[in-house]
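A protein chain is absent from this complex, but the other protein chains hold their places.
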Amino acid sequence: MDLVPLKLVTIVAESLLEKKLVEEIQRLGAKGYTIVPARGEGSRGMRSVDWEGQNIRLETIVPEEVALKILARLQEAYFPHYAVIAYVENVWVVRGEKYV
Amino acid sequence: MDLVPLKLVTIVAESLLEKKLVEEIQRLGAKGYTIVPARGEGSRGMRSVDWEGQNIRLETIVPEEVALKILARLQEAYFPHYAVIAYVENVWVVRGEKYV
Amino acid sequence: MDLVPLKLVTIVAESLLEKKLVEEIQRLGAKGYTIVPARGEGSRGMRSVDWEGQNIRLETIVPEEVALKILARLQEAYFPHYAVIAYVENVWVVRGEKYV
Amino acid sequence: MDALELLRLNLLSPMVLAFALGVAARLLKSDLAFPEALYTALSIYLLFAIGFKGGVELSKTPVVLLLLPALATLFLALLRPLSGYLLARRFLGVGRADAGALAAHYGSVSAVTFLAALTFAQGVGHRPEGFLPTLVALLEVPGIVLALLLAKRGGGNLGEAFREVLTGKSVVLLLGGLLIGALSGEAGMERVKPFFVDPFYGALTLFLLDLGMVAASRFAALRQVGLRLLLFGTLLPLLHGALGVWVGHLAGLSPGGATVLGAMSASASYIAAPAAVRIALPEANPSLYLTASLAVTFPFNLVLGIPVYHAIAKWIGG
Amino acid sequence: MDALELLRLNLLSPMVLAFALGVAARLLKSDLAFPEALYTALSIYLLFAIGFKGGVELSKTPVVLLLLPALATLFLALLRPLSGYLLARRFLGVGRADAGALAAHYGSVSAVTFLAALTFAQGVGHRPEGFLPTLVALLEVPGIVLALLLAKRGGGNLGEAFREVLTGKSVVLLLGGLLIGALSGEAGMERVKPFFVDPFYGALTLFLLDLGMVAASRFAALRQVGLRLLLFGTLLPLLHGALGVWVGHLAGLSPGGATVLGAMSASASYIAAPAAVRIALPEANPSLYLTASLAVTFPFNLVLGIPVYHAIAKWIGG
Partner (left out) sequence: MDALELLRLNLLSPMVLAFALGVAARLLKSDLAFPEALYTALSIYLLFAIGFKGGVELSKTPVVLLLLPALATLFLALLRPLSGYLLARRFLGVGRADAGALAAHYGSVSAVTFLAALTFAQGVGHRPEGFLPTLVALLEVPGIVLALLLAKRGGGNLGEAFREVLTGKSVVLLLGGLLIGALSGEAGMERVKPFFVDPFYGALTLFLLDLGMVAASRFAALRQVGLRLLLFGTLLPLLHGALGVWVGHLAGLSPGGATVLGAMSASASYIAAPAAVRIALPEANPSLYLTASLAVTFPFNLVLGIPVYHAIAKWIGG
C-alpha cells in the first residue's frame, strides 16, 4: 500500500466564522474538510452568546503549498480580530490524489 | 517518563458505518477507540438523510502493523462505495503496552 | 511565514474530570485548550451513567516541557483510577508566542 | 366539501405551510437549522405517540376485524417493491442495484406521510381505524426485504439488512408504542394524553418545518437526475395510492382508513430504507433514491397526493 | 392594582424567578447546564409560536389599523440606533466601531423582552394588539442596518450583514410563523393550540432559567467595563421605552400594546445583533456590547423596565 505524505491543517475558531472559513479554504485549494463542534478557552475568553454555540474545530487534508496559503490567509484576515487558532501536522493517506 | 511511539489512525466516515468499522478495527487488533460526531464535505457531498446525522470521526491508537492492516481493509472494502477517508499520524504515549 | 514547532497534547477522559483536568493543565502552563465531547471504548468499558455523557477529548498546544509535565501529572494522579488516555504529537503553528 | 375546497384546506394547513417555510428558508439561504437532537427527539415522540394511540384503539378492536386489512396490506407489501423495481428498470433504465434501492424505498413506508394522511382524514371529519399503525409495520418490513432480495439474488449480507429493518428504531417505536397502548388501554391513555395526544399535531408541524429544509437541500440534485425521475416519483405514488385505496376498500376499511392506507401505499421511505439500502446495496447511488423519495414523492404526497387519495376513497367507498 | 403591586407581581412571576434561579445557579458554581440543543429548540419554538399567534390575530385585523403603528415603529427604528450611537460616543467615549456595535444592539430588538412584556401585559388583564410580532420584525431589521451604516460609512461587507439580518433565524421564524398563522387562521390554530399556545408560558420560563445562567456568566465582565456602562444600559432603555410608549399611544395602540411597544423599543438584541456585528464590525469589542445588552439591559427591563413602561402607558393612555 502506498502511503502519501500530506499536511493536516486544523483550525479552531468561533462558530460564526464557519461559512466564511469553508469558502476560504475551498478557494485556496482544499478538496474537503471535516468539522466538529467544540468549546474552549484561549487568550480571549469571550465568545458571542449565540444560537450556534461556541467554537468549531475544522480539519482539512491538503498539500503543503495549500496549507501555507491557508495559514497566510488566516494570519492576514482572521487572527487580528477573531478568536482563531490554527496548526499544521504531517499525516499519511492512501489515495493521495483525492486531496490535490 | 518513557514515551512510546505509536500510530494514530483517524477515520472519517458516514455515521451509518460506525458499528461495522468498530468491529473491523477491533478484529484487526485495536485495543480501543474514540469517536466524535462530525460533519463535512468531500468528493461525494451526499450523505443519507438519517436520524444518525452525518459523519463520525473515529480515532484509534495502534502499533504500525495494525495501522497498515486497517488502512488495507478500508481500501479494499470501504473506499469504493462509501464516503470514507483515513489518515495516519505519529504519536507518543505513556504506557505503550496498553495499545498492543 | 514563520512556523514554530510545538507539542499538541490530546487527553481522552471521562467527562466528569473536565473541570479538574482544565485546572491541572492551566496550572502546569497551558495557555488554552479545546474540548470536544466524545465516546469510546478502552480497557475499562465502564463509564458512569451520568448527565454529562461519556468522554471528553481535550487538546492543548504547549511547549515540550509543559507537555511532559502534563503527562507526568496524568500518570501520577489519573491513570491509576480513571478512564484516561493521553498522547503527544508534533504540530507547527503561526504566532508561537501565543502558546508559551 | 368538494375536492378543490379540500385541496385548499390541505394547502393552508399549518403542517403543509410549515413544510413550505422550511423549503423557503433553505432556498433563501437562511441560517435557520434544527439541532440534530431536536430532529431525533421529534421523530421518537411522533413514532411512539402514533403507535401508542393506535394501541389504545386496538385494545378496543376485535381481532377478527383486523384480518382482512392485514391481508390487504401484505398484498401491497409484496406488490409495491415489484412494481417499483420493474418501473425503475424499464422506465428509468437503471441497473439492478439502483432499481433494488428504489424498490426498497417505494416498498417501505414514510411515517410522516402516514401521519399527515391520518391528520388530514381526521381533519375532514373521518374516524380512520385505530389499527392503522399496525399496518404501517406490516407494510414496511416485508417491502424492504423483498426489494433487497430482488437486487441481490444470491449474495451479500441480506440477513444483516433484515435484522436492521426489524430492530430499526422506526419499527421498535411504532410497534413498542402500539403494544404499550394496547396493554395499558384507556386507563393509561388518560394519564399521558396531554403529552402524547393533545400536542401531537403541533409537534408534527414543527417536524415538517425541519423536513422542508432537508428536502430543499435535495432540490439541487433534481436538475441532475432529470425529468424522468420526476415522473417516476409522481406516477408510482399515484399508482400505488389508487391501488392502496382500492384494496383498503375491498378489505372493508372506512373511507378515512382507505385514504390513509392509500397514502401509506403511495409513500416512499426516507428513514428506514436509506439506512438498510446503504448497508446492503452500497453500490447503489444515494443521489437517485434520496432525491426521488424525499424531494419528489414526499412533497407530492403531502400537497397533492393525500387529497387525491381521499377523493378516490370517497368516490369508491363513500 | 397600583404600580408597586404590579412590580411585586412581576418579581414573583415564575418567569422572573426562573431567571433569578439561573443567575443564582451560575453564581453558586452549580454544574447545572442546558444542552445547547435545548436552548436552540426552545428559541425555535418560542419565536415560531409567537409569530404564529400573531398571524392568527392578524388574520382578523383590518390592514388599515396596522398603518399608523407600523409608521410609529419605523420612526423608532430610525431614531433608536442614532440615539444609541450618539450616547455611546459622547457618554461612553468609545470609538466609531464600538459605538456602531452598541447602536446595532440597542437598535434591534430582544425577542425575549418582547415576550416577557406581552406576557406581563396579558397577565395584568390587557389584550395587546395581535399584530405586535409584525412590528418586532419592522423594528429589528432597519435598526441593525442603520447602525452598521453609521459605523462603516463607506466600506466593508455591509451587504452581507444586511442579508444575514433579513434571513436570520429570528426573522425567518417570526415572519414565517406570522405568515403561517395568517394563512391558516382560526382553523389551523385550533389544531396546534395545545402545542404552540397552552404550554408557551412554561416553555418561556424554562428558557429564562437558561438565559439567567448565560447573563450571570457576563456579570464578571461588568466590573471591568465599569459604572458608565451600567448607566448607559439603564438610561438608554428608559429613554427608548418612554418614547416607545408615547409614539405607540399616538399611533392608537391600546395601553397594553403601548406597553409592549415601549418594552420592544427599550430592549437590546442579544441574538441577531451580535452575529451581524461580529461579521460586519470584527474590530468592535464584544465584551462591551454583550455585557451591556445581556447583563445590564435585559435584566433591567425584565425586572424593572416592563412595569415602568406599563405605568407610563397607563398614565398617558389609560
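A, B, C, D and E are the chain letters, set down in written order, and residue numbers restart from 1 in every chain.
As a working rule, a residue touches a chain if its C-beta (ideal position, glycine included) is under 8 Å from a C-beta of that chain, and two chains touch if they have at least 3 such contacts.
Bear in mind the structure is a predicted one, so any value in this text is a computation, not a measurement.
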In the full complex, displayed partners of the excluded chain: C, D, E
Residue among D:G22, D:P35, D:G212 or D:G241 touching the omitted chain: D:P35
Contact partner of the left-out chain, one of E:F34, E:F52, E:Y85 or E:W246: E:F34
Contact with the hidden chain (one of C:L16, C:V62 or C:A86): C:L16
Hidden partner chain, touching residue among E:S13, E:T134, E:S170 or E:T297: E:S13
Absent chain, residues of subunit E that touch it: 9, 12-14, 17-18, 21, 24-25, 28-38, 41, 123, 194, 198-203, 205-206, 209
Residues of subunit D in contact with the chain not shown: 35-37, 40-41, 44-45, 48, 52, 163-164, 167-169, 172-173, 176, 179-180, 183-185, 187-188, 191-196, 199
Residues from subunit C at the interface with the omitted partner, ascending: 14, 16, 20, 46-53, 81-82
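In this section, only the chains that are shown with their structure count from here on.
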Starting at subunit C, fewest touch steps before arriving at subunit D: 2
Chain pair, most C-beta pairs within the contact cut-off: D-E
Most distant chain from subunit B, judged by the mean position of its C-alpha atoms: E
Most remote chain, CA-based centroid, reference being subunit D: C
Centre-to-centre distance between subunit E and subunit C (centres being mean Cα positions), rounded to whole Å: 40
Subunit E: positions in contact with at least two other chains: 36, 40, 169
Touching two or more other chains - residues of subunit B: 36, 89-90
Pairs of chains in contact (touch as defined earlier), listed by label: A-B, A-C, A-E, B-C, B-D, D-E
